[in-house]
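Removed from the display is one protein chain of the complex; every other protein chain stays in position.
Going by the order they are written in, the chains are A and B; count residues from 1 in each one.
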Amino acid sequence: MSFELQNTDLFVPYLAIAVLAVNVFILAIFIFATAQFFKKTSISREEAGKIKNKAHEEAEALLDGSRKEALKVMGDARIKAEEVLSGIKNLTDDSEKKLQKAIDDFSRQETERLIKTSEKFVAVYESSVNEAGKKHLEDLDNIFQGISKIVDRGMTGFEKALLAEVKQSHEDADRRISEWHENSLKEIEEYKKEALQRIDGAVYKVLALVSREVIGKTLDMETHRNLVLRALETAKKEGFFNND
Amino acid sequence: MIDTNENIKKLLRKVTVKSELNLLLQASEELKKNIYRSVPGKVEGVLKTLLSERLVKVFTDATALYLREGKPAELAEFTENLKAEFGKLRVLKLYMAFEPSEKFLESIKNWVEEKVGEDIILEIQEDLGVLGGARLVFEGKFKEITLAHLIDSFFKEQREEILYALKD
Partner (left out) sequence: MQEEFNNYLNKTGEIGFVTRANHPWVYVDGLPGARPEEIVIFESGELGQILSLSEAHVEAVSFSKATTRVGERVVRMDKTLEIPVGDGLLGLIINPLVHSLNPANPVPVLNETRAVNSTPSGIESRSKIKNPCETGVTLVDLMIPLGKGQRELVIGDQKSGKSRFLLRSLLTQVKEGAIGIYAVIGKSQIAIKQIEGFIRSAKIMERCVIVASSADDPSSLIFLTPYTAMTIAEYFRDAGKNVLVVMDDLSTHARVHREISLIGRRFPGRSSYPGDVFYIHSRLLERAGNFKTSSGDKSITCLPVAETVQGDFAGYIQTNLISMTDGHILFDSKLFAEGRRPAVDPFISVTRVGRQTRSGFKIEIGNTLTSFLKNTEKLKTFASFGEEAGEHIKKMLNKEIRIWQFLDQTAYDTIPGNVQVLLFGLTWSDLWQGKTKEEIKQAIQKIIFQYELDKDIRKRIDEYVGGRRSVRELLERIGEFDFSHA
C-alpha cells in the first residue's frame, strides 16, 4: 500500500515533465518548418521578380521592333497610294473634258430638234383653233336662230297662257268673293239669331224674376196661411208623413 | 204622489216649436242647479230672462208642485225625464215665406197632432225665397210645395210658348 502510494506520488510529476518535453520538441519542429517555408517563399518571390523583369524587357524590345516595321510599311503604302491617285486624277480630268463635250453636242442637237417639232405643233394648233373658231361661230349662229324661232313661238303661247290665267284668277276671285259674301251673311244671320235668343233668354229670366217678386209681394197674410195649410194637406195626401 | 210622465205630457202639449223646447231644457237645467238653494225668487228671475211670458207660466205650473211639496229628488227626475222625452220627439221643419204668429203656430200644431201624431214638434224657418206655401223636412224626407217651385216649373215647361208670345 505505501509503495503504491510512493509510486503514485512520483509518477505524476514525471508525467508532467515528459509531456512538457514532448510539447517543446513538437514546437521546435514546427518553428523550423515554418522558417524553411518562409525562406522558400521569399526565394521564389525574388526569382519570380527577376523572371518578370526579364519578360518585361523582352516584350518591350519586341514591341519596339514591330512599331518600327509598321511605320516602314505605312510609309511605303502612302507613297504607292499617292502615285495611284495622281494617275487617276489625270485620267479623270481627261474624261471630264470628253464628257462635257459630248453633253454639249447632244444638248445642242436636241434643242434644234425640239424647236423644229414645236414649230410644227404650233402651226397645227393654230389651224385647228381657226377651224374650231369658225365652227363655233356657225353653231352659235344656228343656235341663235333656233332660239329666236322658239322664243317667237313661246311668246305667243306665253301670252295666251297669261291671258287665260288672268281670266281664271278673275273668275276665282269673283267666286271667292261671292262665297265670302254668302258666308258672312249666314254668320250674320246666325249671330242675329243667337243674340235674339240671348235677349229672349234675358227677357225670360227677367219675366220669371218679376213674376216671383210680384206674386210674392201681392199675397196677403191670409193667403199665406192658407197656402201653408194647403201644403201640409197635400203632403199628407202624398204620404209624406207615412213611415216607409 | 206626482205623476211625472203625465206632467211632462201636459207640458209638452203646450210647447209648439223646437226653439221653445231648447229653452225649456235650459230652464230645467237652471232649476236643477238651484234646487238646493234657498232663494225662492232667484229661480223665477232667471226663468224670466230665458223664457217668454207664456213659457214661464207653463214651466212654473209644471214645476210648482215639486217645489211646493218639497220634492227635490223628484224634480231632478222630472228634468231628466223631460230631456229623454224631448229626445223622442220627431221634428217637422217648415220653411215659410213669413214669420207666423203664435196663433197660427197653434193651429199648425193642432193640425199636425190630429193628422200626423202627438209626438211631433215644429221647427220654423223664414225663407223669403219660398214666396208662398212651405218646404217640409220630416225625418230626413224633403218636400217642396211652394209658389216659387210652381212658378219655376211653369216657366220651364212653358218656355217656348212664352218666348213665342214675347215675339208677338
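The criterion applied here is as follows: contacts are C-beta pairs under 8 Å (C-beta built on N, C-alpha and C of every residue); 3 or more make two chains touch, one makes a residue touch a chain.
Remember, it's a predicted structure, so these values are computed and weren't measured experimentally.
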item: Neighbouring displayed chains - absent chain, whole complex; value: B
item: Touching the absent chain when the full complex is considered, from B:Arg54, B:Arg90, B:Lys115 or B:Lys141; value: B:Lys141
item: Chain B residues touching the omitted chain (full complex); value: 137, 139-144
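Going forward, only the chains that are shown with their structure count from here on.
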item: Centre-to-centre distance between chain B and chain A (centres being mean Cα positions), rounded to whole Å; value: 99
item: Residues of chain B that touch chain A when the two form their complex; value: 94, 96-98, 100, 104, 107-108, 111-112, 115-116, 128, 131-134, 136, 138-139, 141, 143, 145-148, 151-152, 155, 159, 162-163, 166
item: Interface residues, chain A side, partner chain B - complex; value: 200, 203-204, 207-208, 211-212, 215-216, 219, 221, 223-225, 227-232, 234-236, 238, 240-241, 243
